[in-house]
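Data block below; observations after.
Yeah, one chain of the complex is gone here, protein chain that is, but the others are all in their spots.
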Amino acid sequence: MAKKIGHGLIIAVLILFAVIIFLPLIWMVLTGFKTNKELFLEPWKLPEVWQWRNYLDAWNAGIGTFFKNSVIITLGSTVFSTLLACFAAYPISRIKFTTKKLWVIIILGGLMLAPQSAVISLFKMAKVIGLYDSYLGMMIITGAFRIPFATFLIMTFYKDISVSLDESAFIDGAKTRQVFWKIIMPLSKPIIASCAIVSFRAVWNELMFANVLLESTAKKTIPVGLVNLQGTTTTNWTMLMSGMVIASVPLIIIFLILQKQFIRGLTAGGVKG
Amino acid sequence: MKKRFLAALLSAAMVTGLLSGCATSGTGGSSDKESKESKDGKVTLSFLNKYPEQPYAKYFEDAVAEFEKQNPDIHIEMENVSDEAIKDKLTVIASGGDMPDIYMSWTGERVKRFARGGKALDLTPYLKEDTEWAESFLPAFLNNSTVDGSTYAIPYRSGVMYMMYNKEVFDKNKYEIPKTWDEFLALCETIKKNTDVTPIAFGNSAPWYASWWIGMLNAMMVPADVINKDYDPSTGEFTDENYVKAVKALLDLNEKGYFGDHVNSKDYYQVREEFCAGQAAMMLDATPQFTQFDDGMGEENWGFFKIPAMEGAAGDAGTVGGGGEAWMVSADCAHPDEAIAFLKFMTGKEMSDKQTREAGLPNALAGGITEENSTKALADAYKQAEGYTNIADWLDCAVEAKIADQYMTSLQEGLDGKAAEDVMADVQKVAADVKAENQ
Partner (left out) sequence: MNRKGSKKTAFIYLAPAMAVILVFLYLPIILNFMNSLYKWGAMSTEVTFVGGKYYQQLLEDETIRVALKNNLVFAVVSVACQIGLSLVIAAVLESRFLRKWQSVLRTIYFIPSLLMVTVTGIAFKMLYSPSIGLINPFLEKLGIDTSGIDILGNAGSAIFGVAAASQWQYIGYTVVLFIVAMQSISEDIYEAAEIDGADAIQRFFRITVPMMKDTIMINMIIVVTGAVRVYDEVYVMTNGGPGRATQTLATYLYQVGFKNDQMGYASAIAFFVFIVTFILGLFQMKGYDLGDD
């Protein structure tokens, strides 16, 4: 009985927490339907007249135009960084070799770099090697900043996959390549999925590099488009809000799709224990 | 297998080698800046502008299209970046070496820093050659882009500061428009005492707003020659005691409660909405925002008046706060003649007229704002502005960036209780550093 009450209490707390998280989200969506005036004078009331136009205008001004660019860059960057991270995590977690510690520290060090500190140098580099104002440049540079974290995430997962799996494959005469693609990668779906969502959200919302490394309007991403809705004295905040709400919809959909991969997808034998 | 790894390493090494060459060169030579002429003899000019929002964007797109139609040999590649983002973007681009052929900046120090850095083309010869063009501008805005007698920017948008007021609040209480600073203060006191309306809308969570005020107060209270000396990075000291008085004048308004509460957590937008809703009686703003007030409260419900004169103040009474936006041509521009042709087109009578009418952006031409191309209020504001002889740029555009930053930071602290003397002491310290650097 006491246990039941305890469980009930825990559920209540978790639900309260969910409400605290959820209410501002609802507010953001509602604010998108308001006017600037309502936002600043009566921020917590429902809109008097629902400004559907905000969402439409935001789509036309900041999102629709740049949607394609954001998708291309984010997909490219995510695939690029996740794939390289999968490669890199493999030897670190499953092969014994002498200089490993050094490489781990190098990757780890990459976690610590503030993009702000690299932006000027990267801008100059991008110009020299022809990556300025190109999709490829954005994919590689934003991807590069995702690799360290992705590698570490994947690495901890690889470590938990039973070593006996690939050892028996090696005994059967399999090449490393086969072990990697046929055994490790299929087992890694959950981590690849969570890694992908983590990278995807970071690149999708990335502003600084997109602003600095892309020049032509035809290549700009959604966050740049949204910043372009902000003027010192001319911002339509509610339209901006609706724009940002729309911009996060694809991410939420992707999360909902990918999170299925996180759920207990592992065969018992594939897990150490 | 080994080969692939080696190849990867090699290409990485090559890239490294390539890059180390350009490591520290702040103004690295630009390789891709040669003639952009394509085979058919068409000239392409890159143009960095700051109006991505509507209705402005449409006007500029149309204008560029019209120019290209009239000049089939010139292609203009316009990029629009919002004013929040363009300042950083210009810095990044400048650090990379090559500027767009034509780019915008704010008149005053923000133009001059490009000129001093050798990033801007001296436009004086072109203005001398075409005196009609040179004389078509409001002199104050053209003159704000001058370094050592040379002009580096062509103004296309002007802004003059006025005090907006809510007509309903004024009419209901039978307030008179204050002519002098003392009358202004007395009015604030009356409003504070007798109504629940905030006398002046003021929000400084984004500190540029206080820099508008202080730029204006400095112009009113500090002698013009002192300002000219101090706003120049190589001679600026800000030791004149009138600067302290100006800061004090601003902080007094806050301490007396004329700005309402919590000025540091309110932003410009919030107080503008409060003003529009009649929760504040007055608000300092400038002509480019007139359309915002029309939209926010209806043309008939707001008015404006000249900033009340301060008796006995040491400043130049003919100076008003404001500022302009201007276009500059890159020093490396391969086709300056075409660039000038474009600027002449954009700032000509016809396009300026259109810019004001269609986009609501006040142009910078003498007599350029009329009731035909704009609202009565705007035309009236520019008529009244003819009495002014000089424009004091918004302070964040008028002084060197570090000094502006310190000024705004310390003012924010001042509004939170820091003494005016200490505010100026902070500024003086930075100004001394800047002066030493620019010797």
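Chains: A and B, in written order; residue numbering restarts at 1 for each.
Keep this in mind: a residue touches a chain if its C-beta (ideal position, glycine included) is under 8 Å from a C-beta of that chain, and two chains touch if they have at least 3 such contacts.
Owing to the predicted nature of the structure, the values given are computational and were not obtained by experimental measurement.
For the chain missing from the display, the contacting residue among A:P47, A:G64 or A:P91 is A:P91, taking the whole complex into account. Of the options B:N71, B:S205 or B:T370, the residue whose C-beta touches the omitted chain is B:S205. Interface with the hidden chain, as seen from chain A, comprises residues 7, 10-11, 14-15, 17-18, 20-22, 24-25, 27-28, 31, 39-44, 84-85, 87-88, 90-93, 95-98, 100-101, 103-118, 120-122, 124-125, 140-141, 143-145, 147-149, 151-153, 156-157, 159-160, 166-167, 170, 176, 180, 190-191, 194, 198, 201, 205, 207, 223, 226, 237, 240-241, 244-245, 247-248, 251-252, 255-256, 259, 262-264, 266, 268, 271-273. Residues of chain B that touch the chain left out of the display are 1-2, 4-5, 8-9, 11-12, 15-16, 19-20, 23-27, 87-88, 91-95, 113-114, 116-119, 205-207, 260-267, 270, 401-402, 405, 409-410, 412-413, 415-416, 418.
Throughout what follows, only the chains that are shown with their structure count from here on.
Centres computed as Cα averages put chain A at a distance of 37 Å from chain B.
Taken together, the chain B residues at the contact with chain A in this complex read 15, 18-19, 22, 28, 32, 52-54, 77, 79-85, 88-89, 92, 95-97, 208, 268-270, 273-274, 276-277, 279, 288-289, 292, 296.
Chain A meets chain B in the complex at residues 36-37, 39-41, 61, 119-120, 123-125, 127-129, 211-212, 215-217, 224, 227-237.
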